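Okay, structure first, notes after.
Of the protein chains in this complex, one is absent; all others appear in place.
Then we have subunit A:
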């Protein structure tokens, strides 16, 4: 009896791209839950809007590019981009903010470069930076932690605000908003306040910003799970967090009054979300083991530099995009030593 020809290997571990992507999303669940607990439903609305916009944009672009819909629409990559971007947005936004951000991310940062696998820049970060630069007011209107808020918003109130833009219970949204701990630290340091003084503000909890510290622990937990599941490798998170903390410790040691502590850096802003979920995006990160270490160190250092001396309170997004540019070069110069060979290509 004749048989069909197949090329070896005949076994496969079975995991495909969509499984990887959805594991990333599961890993985000603890942080998202904490986020909702501390800042209300806004973040869920952001995620929902971003995901819907992402899938719609993805479908549109696939049709335009005459690509098959099913494999790409179900690969989960657009959803991951959407969720990551949504997690970087202020928890209460007008509906168009996440929509514009994701649509831009997917069209310009992904499909115009050739779609899945071909984009040099992290789409979520491109979307975020676009919003940050184009709509600075919207992007800096953060809600305070629920326990500091005059009045927590219900789901209905949140939705009303997001879609109609009318203020809730007669209160202007501005009155509800506040700065993030990193924001606050930066402005206060600029005003010459010592760190010890700044840390006494009610925005801060035990480790860092109230609420933020625990959300970041959620990211850490999810990240460790991803490591355990071997969805990501340790190189990038380790190198990024390690270099950021090393710099922070160094400057904290040199002058603790004008430099936030390493601990604050660790649990604030995008440090852990960036380290485990954004910098590890396979498509745009370095691919060789040594390359990943370099790439991570680059992001960590740039993050510290931008946070400390740059114009923005957080620097993860810029750091990631800058290092994205360096990836081809890094990969080229960091191939592993081939077994039985002493030279490098």
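In this text, a contact is a pair of C-beta atoms (placed from the backbone, for glycine too) under 8 Å apart; a residue touches a chain by one contact, two chains touch by 3 or more; residues count from 1.
Definition applied: contacts and distances are computed from a predicted model.
The protein name that UniProt records for the chain not on display, among "Permease IIC component", "Protein-export membrane protein SecF", "Ion-translocating oxidoreductase complex subunit C" or "PadR family transcriptional regulator", is "Ion-translocating oxidoreductase complex subunit C". Taking the complete complex into account, A:336 is the one of A:165, A:202, A:256 or A:336 that touches the chain left out. Looking at A:17, A:305 or A:326, the residue that reaches the missing chain in the full complex is A:17. One chain is missing from the display, and on subunit A it is touched by residues 1-17, 19-20, 68, 71-72, 75, 77, 115-118, 233, 282-285, 287-289, 292, 331, 335-341, 345.
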